[in-house]
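A short write-up of the structure that comes next.
Each chain you see keeps its place in the complex, though not every chain is here.
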């Protein structure tokens, strides 16, 4: 067995997420690559939460329908997930709460014996799981000590009691890979921004983007950044633009509803040519929708948001590794091209946990932002060949830095006549061309799977993982634009060579990437769409692909 | 060589507009500043949208001509980014009391060290004369031709309730006082709010009324909150009463920007932190 899936479930408030993280670390230390999916409704206590931890010898970024182990903190867990069980599924459960559970653990008794608090009950289940899966106690011991430094002894004592109850049932083979850091998509974005030179993160909490805010607020001293949580999203984007105007690299994070409130500020950034990075993490819409579930239904909105027309960069990473890389890159591009740069993700990526290769390649910086050479008079919107005007920031000696939301002349002073309007609109158009040119240098379209397959899946964002696995199973090609604006049509055309049948896979209702591709003349043969807030699973997608025909 | 403080942009305020007085006052303050040997490079003007905001085009200093109602959060970002800057917001009453009222209140609450000057002409000037939150009840504007049915807000009272540390009221036809108030507001370490009764020659020509009702407060800058409240209520922007001009209230406390100064970390420090974090995650 070179891959394993573990489901752990219980009530909201039971600590499912952290218990899942421990299971993930156990598998990590067995040398597996990890993907952790956490599923919870929008509430604080009660309600059903569950995590699926998948370990594989290859990189992994999605779930399968079946699970090999179930760690059940309550009866509901067992009831709810029936369709995921196979003949071989092993159930580890809290015997106090679940009648007839196989491998029932007398959690209450163990805790009483060890005088441990209720919350440590999860450690008992993890201990039981470890034994059932044939994981050596040394590994359990090491992982607990690393990841629960406070109270490791007591937790280990509890775990050991359960560990000693069983014999191994279904062995998880150790692999040779060294462990890798496990980080969530949101953390990877935060780290990428930090690498990109982030000075200030401004955000108003909104699921599923809040994790970035919490992470960066927690770490702000270590990274030397300012983190602000203002009164609302309108203030968020204006503050971030204020930072950038004053020369500090800023980013914001939000989800669809909060992004709505930022669109006016976005258009301001476009007109005033102020760099800004926007993280938009999608959830199921419209409106409040399903706040804790996923979706890919804001692509066209993000593409066109804000009145008027101005260049923007949109990147949609497919997993944490790409999120790390492209968040760093987005900051670079925003400042190089003096335009908004979006990191468009979703709940699956934001709140999923992935293995990360810390030594992977980073963004290679070119020249960095174009800065003023000090020659006066400074003109913020100097009309140059590239359309890019050198930047200066208030405080710079003798630079009068005027940014303006109105149509303006090169000095930034409002101008209403046709001639200057024309000139400055063309200047911004040149900058648009410049952005397109800059983006040529990046691997904006990724291709994987069977390279000569004549059927390809076209997809974007977090469905990467599931598409790649399904494609591997079915012998298909996967074509995935990571950069969605400026749309890398040439690279897509190239990747499409030899493709006779193109199937789009998206988690939305109207097939938004398909629309974007069609607008550029690409013919889509089939659309496989899911829109119930749940990510595709491999089996799901495989059968849907078979349905439409390969 | 002293800087030319006025740009070449054509001025398009109506004859008799109170904005001229405000521009003149700011120009003089800037010129004083220069004479005191301080640089003008550190001054940033942040504007909303409206007649008042055109001052962005006229004064030859750094400016962020932002959005209707949104100058204050932009100013907050600027000040947090670089606390050495002197950040002044010129906003309209439609701007700051309607479209973006929340930002004003939060700036006061946070005590961010910016100076907000409200060009309070009690009307939307640039959009041709609709009522604002400080128009008197019954005001016949273009959106309320039969007269409004709402009492005005009293911004001074609102600012007192929001924790503002410097609260003053000026009048465009009392330029000496106005200059003193703005100077004091800028000097105040922390959030400073100055409501300026600004004549709108076209849509709210209240010159005679103001001239006959305003009086100057004797002392400047009292920390007596109750007294300030009583004074604020004397004229509620609607009643027929004496209109106090001057500083209603001052109190100094640590500013938001002071409290938020980050300890900067260089690239190396950051990379080390990232490595440590990765390490902790495996």
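The first chain written gets the first letter, and so on, giving A and B; residue counts start at 1 in each chain.
Basically, contacts are C-beta pairs under 8 Å (C-beta built on N, C-alpha and C of every residue); 3 or more make two chains touch, one makes a residue touch a chain.
Treat the numbers as computed from the prediction; the structure is a model and nothing was measured.
Beyond the single copies displayed, the complex in its entirety has a chain composition of A x2, B x2.
Basically, only the chains that are shown with their structure count from here on.
Measuring from the averaged C-alpha position of subunit A to that of subunit B gives a distance of 40 Å.
On subunit B, the positions that touch subunit A within their shared complex are 7, 9, 39, 41-44, 46, 49, 54, 56-57, 60-67, 70, 73-82, 84-85, 100, 102-103, 106, 260, 262-267, 269-271, 273-275, 277-282. Within the complex formed with subunit B, the residues of subunit A that make contact are 25, 28, 179-183, 191, 194-195, 197, 199-200, 202, 219-226, 228, 230-232, 234-236, 238-248, 250, 264-265, 268, 272, 356, 358, 393-406, 408, 411-414.
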